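Only one protein chain is missing from this complex, and each of the others stays in its spot.
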Amino acid sequence: MMVAAVIGTFGNRDLVAQRALLIQTDFGLAEGSIAEMKGVAFSVDPNLRIFDITHLIPAYDVWEAAVRLHQTAPYWPPGTVFVSIVDPGVGTERRAVVVRSKTDQLFVGPDNGTFTFVAEKLGIDAVREIDERVNRLPGSDRSHTFHGRDIFAYTGARLASGAIDFDAVGPLVGSSVVELDHLAPRIASGQAEGAVVTLDQPFGNVWTNVRVGLLDSLGVRVGDTLEVTIRHQGRVAFRGRLPFVRSFGAVGRGQPLSYLNSLLDFAVALNQGSFAARYRIDKGARWGIAIRPIRR
Amino acid sequence: MMVAAVIGTFGNRDLVAQRALLIQTDFGLAEGSIAEMKGVAFSVDPNLRIFDITHLIPAYDVWEAAVRLHQTAPYWPPGTVFVSIVDPGVGTERRAVVVRSKTDQLFVGPDNGTFTFVAEKLGIDAVREIDERVNRLPGSDRSHTFHGRDIFAYTGARLASGAIDFDAVGPLVGSSVVELDHLAPRIASGQAEGAVVTLDQPFGNVWTNVRVGLLDSLGVRVGDTLEVTIRHQGRVAFRGRLPFVRSFGAVGRGQPLSYLNSLLDFAVALNQGSFAARYRIDKGARWGIAIRPIRR
Partner (left out) sequence: MMVAAVIGTFGNRDLVAQRALLIQTDFGLAEGSIAEMKGVAFSVDPNLRIFDITHLIPAYDVWEAAVRLHQTAPYWPPGTVFVSIVDPGVGTERRAVVVRSKTDQLFVGPDNGTFTFVAEKLGIDAVREIDERVNRLPGSDRSHTFHGRDIFAYTGARLASGAIDFDAVGPLVGSSVVELDHLAPRIASGQAEGAVVTLDQPFGNVWTNVRVGLLDSLGVRVGDTLEVTIRHQGRVAFRGRLPFVRSFGAVGRGQPLSYLNSLLDFAVALNQGSFAARYRIDKGARWGIAIRPIRR
């Protein structure tokens, strides 16, 4: 059970180190829904620290939601609670869940693929389905169109504040989540393989889910040359030999390169140009990458 | 008088539960004005909890400002202070006021219609005009173009922090505010009537100011059929029989429906389509709605 770290005692109350609540949605920034969610969280605990990831996820883009969680979570401490609301299936079969990662962070939202990269990158310790009879904003019984506020933000805030612990979320439903179709990172035939996860826009750099550990296992080092192949549904969209460098300036302007991006995942780019635009690369389930070290 | 709840004592200081300060403007997010306002509030009390509603209210759109306040306020606790800066008349006759609602929340801003729906939905307990001689950022005497920072954010922060209470704002000027012209919700001739308050974009759902209580008083229940008429300046823009359902999925794709939105107000929509676009519905003073139950 995750408990808040007691940092002292004040009167008969324990003072606990605050855990943060992070929120991401596809609501945009032009209206009041996000402030409604924060009001619910503030009402649960006025001392809660509440932060935004982004609210500009394209409408219904579950892939993007999944990417943003795995991008940000590693930089927040154990105990942090993430609420993600990209929920095209609100009111349908999809489960409302809380996922506990192996990094002891909690992820709250619809189990619709949102946790794909959390599962892959952080690993999942346990998944509980939210029991909406007890974990629902009091008085919201007649509201059926804003689970983000009534169930997810409310439950996330209660977890972050310590009002409930993970056990109180609802029944344990295992340790796996619905995953979006994509190429998982792996080593095969002496090369590293994986998916194009996102384009680092507006720069046009191509980010993958091939983690630094896979490259390390192949013995790849800065200064090496790599044969990189990017495929769209099996068809080759790019193949070339790229230097594996520290940063963009290591090659001439407009030249291609490969590097570890800021998440320590494998990425390819042009120095001061858009790799994605030049080679018409996109992200998602149908895009794969293979990386083969050229023997020194 | 609203006082902060004392939750304990620390040395010779009382520890009080923090009240939140919320800010909305039409400034956009591209420059520094919002951070100036927050700096003023932080300087009043570095422990103040400060949140945004939205800063993307269209320039000078007082109607939209009024909508966003009544959307968010119900989800924040008593004592919360809202500062709203959509102020096309800065430097003219309009009063600078603080409104205390019957929900014991405070609303700070120009009395130009911004508080229309707060008055209608929450009810107003008292209105005070801000005495700018005492409630003005010290040293800002030569600044005449940013009341949002110098008067409204400063006064809102002092109220939220407990530095002043409502009585210290300035003279009591009654319990009513300037209201934007619009159809108030009411029961007449066995039907509920009201205004189209906002379009829930990008979905195109049509939200009204007909509260759940009015529908309850007509005996409307989920599963009923309602005759709904939407008029623009008296001319019928839509008339039809709509099922009153819990959520969108209760009807076929592209089919119209009526429901309680997340604010528990009456709304109409298409399942996975834009009601507003199909029937060319807009919001505002000239748009009215009438809802008549079809007898079972």
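Note that the chains take the letters A and B in the order they are written out, and that residue 1 is the start of every chain.
In this section, contacts are C-beta pairs under 8 Å (C-beta built on N, C-alpha and C of every residue); 3 or more make two chains touch, one makes a residue touch a chain.
Source: prediction; values computed, not measured.
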Answer key for B:R149, B:H182 or B:R231 versus the chain not shown reads B:R149
Just one of A:R68, A:H147 or A:K283 touches the chain that is missing; which is it? A:R68
To test your reading of the contact rule: which positions on chain A touch the chain that is missing from view? 8-10, 15, 17-20, 22, 29, 49, 51-57, 67-68, 71-72, 75-77, 80, 201-202, 212, 246-249, 259-262, 264
The missing chain sits against chain B at residues 10-11, 13, 28-33, 35-40, 42-43, 46-47, 50, 59, 90-92, 142-146, 149-150
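Basically, only the chains that are shown with their structure count from here on.
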Find the geometric centre of each of chain A and chain B from their Cα atoms only, then give the gap between the two centres in Å, rounded to an integer. 33
